[in-house]
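Omission of a single protein chain aside, the complex is shown with its protein chains in their original locations.
Naming follows writing order (A, B and C), and every chain is counted from residue 1.
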Amino acid sequence: MNKVDDNHDPHLAHHFDTPVQQYSSAKIGMWVFLATEILMFGGLFCAYAVYRGTHPDVFLYAHHFLDTNLGAINTVVLLASSLTMAWGVRAAQLGQKPILVIMLLLTLLGGVGFMGIKTIEYSSKYSHGLWFGSDNAFYVKSGKYTNPEELTGAIEYGESHAMPHEDKGELTDEHLELQVKDAATEDVLDNQAAGEAQDQSLPASAQSNIGNATNAPAGLSSKFAEVEGDGSAYVTSEKKPLTYEDLDPQQQKLVSQFFQIYFLMTGLHGIHVLVGMALIFWLFIRALRGTFGPKYFVPVDLVGLYWHIVDLIWIFLFPLLYLIH
Amino acid sequence: MSQSKHAEYHVHVVPLRVLFAVFAALIILTILTVGVTKVDLGGLNIWIALGVAVVKAVLVALYFMHLRWDSPYNGLALVVAFVFVGVFIGFALKDSLEYQKYVERPALLDRLQQQTIPAAVPSEETTEESSSEH
Amino acid sequence: MSATQPTQQTDIFGKPVDEQHKDNYLTHQRGLMSWLFTLDHKRIGIMYMIAVLSFFFVGGVFAIVLRVMLTMPIADASNQMRFEMNDTRNIVESSGATVPEEAIKLLYEPGVTDAEAQQQKIEVVLTDAASSAGAGAKVVEYPELINARDAAAQKYTQDLTNHNTFYNQSFTLHGAVMVFLFIIPAIPAIIGNFVLPLMLGAKDVAFPRLNLASWYCYMGGALFFLWVLGKGILNFLVPTLEGVWGGGGLDTGWTFYTPYSTETNTAVVAATAGAFVLGFSSILTAVNFIASIHMLRPKGMTWFRMPLMLWALYATAVIQILATPVLAITLLLLIAERAFGIGIFDPALGGDPILYQHFFWFYSHPAVYIMILPAMGIVSEVISVFSRKHIFGYAFIACSSMAIAILGFLVWGHHMFTSGQSELLNAVFSIITMLVAIPSAIKVFNWLTTMYNGSIRLDSPMLYALGFIWLFTIGGLTGIYCATLAVNIHIHDTYFIVAHFHYVMVGSTLFAFLAGMHYWWPKMFGKNYSERWARWGWLLVFVGFNITFFIQFIMGALGMPRRYATYIDKYTIYHHISTGGSLILTVGLFLVLFVWIHSLLKGKQSPANPWGANSLEWHTISPPPHANFDHAPPATDPYDYSHWRWRPEIAGYVLNEDSEPEEKDAMARNDS
Partner (left out) sequence: MISILAQAQTKGISLPEGASTYAGQVDWLWNYLTYVSVFFTVVIAGLMVLFILRFPRKHPDDQPHGHTHNTALEVTWTIIPLIIVMSIFLWGFRGFLDMATPPANSYEVLVTAYKWGWNFTYPNGATSEQLHVPADRPIKVVLESKDVIHSFYVPAFRIKKDVVPGRYNETWFEVDATRNGITLDAPEKEYDLFCAEYCGLNHSRMVSKVVVHTPDSFTSWLEAASDQGAGLTPVEYGAKLYKSKTCAQCHSLNGSKLIGPTFKDAYGYPIELKDGSSPIIDDNFIRQAIVQPNSHGVKGYQPVMPAIPLSDQEVTALVTFIKAQSDKYQPEGGGEEAESGDEAKAEPEQ
């Protein structure tokens, strides 16, 4: 006991023998905590994998609603803030206070930028009726029918995203009309809780749609699965991206699920970014006071680890959500 | 025992050029992963996207997160976490794909549904259409 | 042995503790605040003990409520008729009239097709009765009898609805409280917190603040959870209360299966939020244990020289780290499902209820090993100490803990054998489940071999440990029934499963917990307890437990499904036996509580090492000082008891000063 007091370190807790023991404990504790973060996101990745695995067409169709450019920019922003964070840790270890302060500020700005772009994305989703939960144009539940106009608007928005060069010409009035009809059809389809019992009010096109559902329930996904390796199928799919009416009614019901998963994953990630920003702000204040130096930089290091894991999760989110092929 | 460890009090500081090199690599990989979606490779696309993401993640973990110079236990925590996420997703996905056949309507139900369509519905077009369907 | 009871605190050499060293963690600081803001792992352990045992009491009360409710099989069709016949008679009689027995029999005659003929027959009976009864007595008339019958039917339906509502909320509360608030935290949070740093010879866990935060998470989550669930029960008992504090309650079972949990009108969101917070407590404790075991081991204590309890706690912590976050995300998704209808788990929205089960059991199956692994750690310690013999097959026991921890993650699908999970996955999960039996068997055989040729002393910790082996053997072997696909189909979701998991989780964990409490009690409080009454307590708990649950194996084999508020008549006798056993078990547990309270109030000072154990927590005085050790003890083989000698005058073991030079050296080093 007495001996330790000889070269007393104010940051050394009483139950540790040496600073390095304390530092290593903190690090292993942080890493174990990061493992829990990965497992937690793992649950969402699992939901993603299962629904993408069972309904690939839905994901292929719905991901067009996301803005790949904004996603890519956000990736770069987050990577850059990771760089400045790593630099900040280095500065703290070397005792370079001004650099540390600047780096923390830049990292914080990176977080602000990321959340800003995220806000732009979210608000554009919101304004097109593609929000979370039942506020999604594709949301289907008996009793809360999707508003056909809202749905048409959303579809138009998504498909103008999907095929800006190749398919713009196809969005003729006739095309739109068909979509409206389809949207109307959908309501009736959902009414039929048990399935495909016919309704006399349906137009002929809708009837054929119903037939489609019973005869080819797996829809396009099974087609894709079966003709794997057959180049022609891919050529067709490349030339003409999926449209809403390419999906069978069962799949049309599931389109909103892509958005739910998208909002859950990016939302949880966004919350982590916000928490990280709060922590970095706290570090920033302490760094201004000159708390950190070669003998005491553990908080900077740990927050850095946290910030990097947030980045690391985004590295997976980006291709999985924005770059579905 | 307490004092003897002071000699080991030494933390690896990552050189700046390493940080920049890693950052450059990450940016290049990001461009690559966006670019590769323009090329149609069939089922390979997703695996390439995931592969690039894994490489990026490894770079971040090894250099930004110092794992390369850290205690191997810390790296183990990360690896184990990913392995268990993999186990979880693997089993759940495998099961979901296998049981899809039960999600589809069984033929029995369709037959029964047909039978229970009431005969007395007067609007005749529907009945005709439905029978022409099958 | 206890002829001369010591009154004085003695150190590990049997010398009286001098005044300046008398300060211990209990007396170090005083006042409620010194407890609520303590960073001392021992005090946090004690605070956990008070909280966890209180919640155990709540869960136990509801266990008895369930067992008592199940003595009344009111769902059987023949019983329904009996109840309704009684009520019809009562209703008629309460109006002052009489009704002939024959009329009621005719009224409830099964399989009547001709209603008019029946009415005529009854009216004949009624007129006959009226004429023979004479002028004074009033015999009921037919229309009134029919009214009474309808009223009786309505009353029966109402009674049954009440019964079922209350039962469903009670079994949910019992299950959820026992799992989340008792079994999971019992051993790691109480005993683990107390002994882990002591066993490491350390002053505290690696992150004392996180440790306290974990206690607050636990208390916050637990009280909120209990409040939400309890509200439902109280509202049910006193309906006006609902206007006071709003609705609550939970009737989904502790598993929250969708889509029932997305449909029910009970407080699923609030309850899951409570469980979510509890998860944080679990994670924080686990982070602490892992970091402590990695970084705070003293010189000389290599991984394979750690006490087996530490291995068990380490394996437990690994599971908590890897599984709990998945529970967290599952609960978040469930909350989102209810609040926003996201359609991930709800089939009405295209979601997949089986996926929910994958999510839930990815946490909750490993959670079973969170419950059982530390129990095995305690038993490994106790068996060796009370046989005064080195544990047999140390490396195999240690590695089997890790093997169970890892295999435990690969078997969750065995909860879903009948759910419509694919046949392939069923086979894979079945085979891996079978494999878990191997490390479990290794442990049991090693414990037995440790006892072979030992010097066995049957004190209460040892009795509980032996009880553990018995219960775990039965629980484990019936686990093989459950893992066998063809057999599982029959017993899935029946009382066989209820019996199986009570044997494994409650029986074994509770027994090991009690073994650990009796074993470390003198160290925790520095007081001896009445060994004789503790043994009586053990006997009642052991006998009561076996009566309560063994009969449930048979009941389940006969097809009695679980979570039934009522049941058909043929299972009545088994339920009666089970309820009888549960009452014995209750008496036993109260006796144990009494022994502990008596010890706290009247117990004699206990020696530093009453059992002759050699792990490091016994190398300090009882109760330990605030900083755990006056002199950091050297790490030696924890299962080598040869240096400890019995000292009758203090009724404990003391360190043989000649044979332990290292300990003296350490003292000398530290004192200089």
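Details
Note that in this section contacts are C-beta pairs under 8 Å (C-beta built on N, C-alpha and C of every residue); 3 or more make two chains touch, one makes a residue touch a chain.
Keep in mind that this is a model prediction, so the values were computed, not measured.
Check C:R82, C:K299 or C:H490 against the missing chain and you find that the one touching it is C:H490. Screening C:V61, C:M85 or C:I568 for touch with the missing chain picks out C:I568.
Only one of the listed residues, C:P16, C:G246, C:G300 or C:G420, touches the absent chain: C:G420. Interface note: of C:H28, C:R305, C:R457 or C:R535, the residue touching the hidden chain in the full complex is C:R457. On the side of subunit B, touch with the chain left out of the figure occurs at residues 99, 102-106, 108-109, 111-112, 114-122, 131, 134. Listed by residue number, the positions of subunit C touching the unshown chain are 1, 75, 160-161, 164-165, 168, 251-253, 257, 259-260, 263-264, 347-348, 350-354, 387-396, 418-420, 423, 426-427, 430-431, 434-435, 437-438, 441-442, 444-446, 448-449, 451-458, 466, 469-470, 473-474, 477-478, 480-481, 483-490, 492-494, 553-554, 557-559, 561-568, 612, 639, 641-642, 645-646, 653.
The rule is simple: only the chains that are shown with their structure count from here on.
Chains A-B form the pair with the most C-beta pairs in contact. Averaged C-alpha coordinates put the centre of subunit A at 39 Å from the centre of subunit C. Here the CA centre of subunit A is 12 Å from the CA centre of subunit B.
We define each chain's centre as the mean of its Cα atoms; on that basis subunit B and subunit C are separated by 37 Å. Touching of two or more other chains is recorded for residues 21, 24, 28, 32, 35-36, 38-39, 41-43, 46, 50 of subunit A. Chain contacts: subunit B has residues 1, 73, 80-81, 84, 88, 92, 96 touching two or more partner chains.
Subunit A makes touch with subunit C in their complex at residues 1, 13-15, 21, 24-26, 28-29, 32-33, 35-44, 46-47, 50-51, 132-134, 139-142, 250, 253-254, 256-257, 260-261, 264, 268. Interface residues of subunit B, counted against subunit A in their complex, comprise 1-3, 5-6, 8-9, 11, 13-14, 16, 19-20, 22-23, 26-27, 30, 33-34, 37, 40-43, 45-46, 49-50, 52-53, 56-57, 60-61, 63-66, 70-71, 73-74, 77-78, 80-82, 84-85, 88-89, 92-93, 96-97, 100, 104-105, 109-110, 113, 117, 121, 123, 125-127, 129-130, 133.
The touching residues of subunit B, when paired with subunit C in their complex, are 1, 73, 80-81, 84, 87-88, 91-92, 94-96, 98-99, 102.
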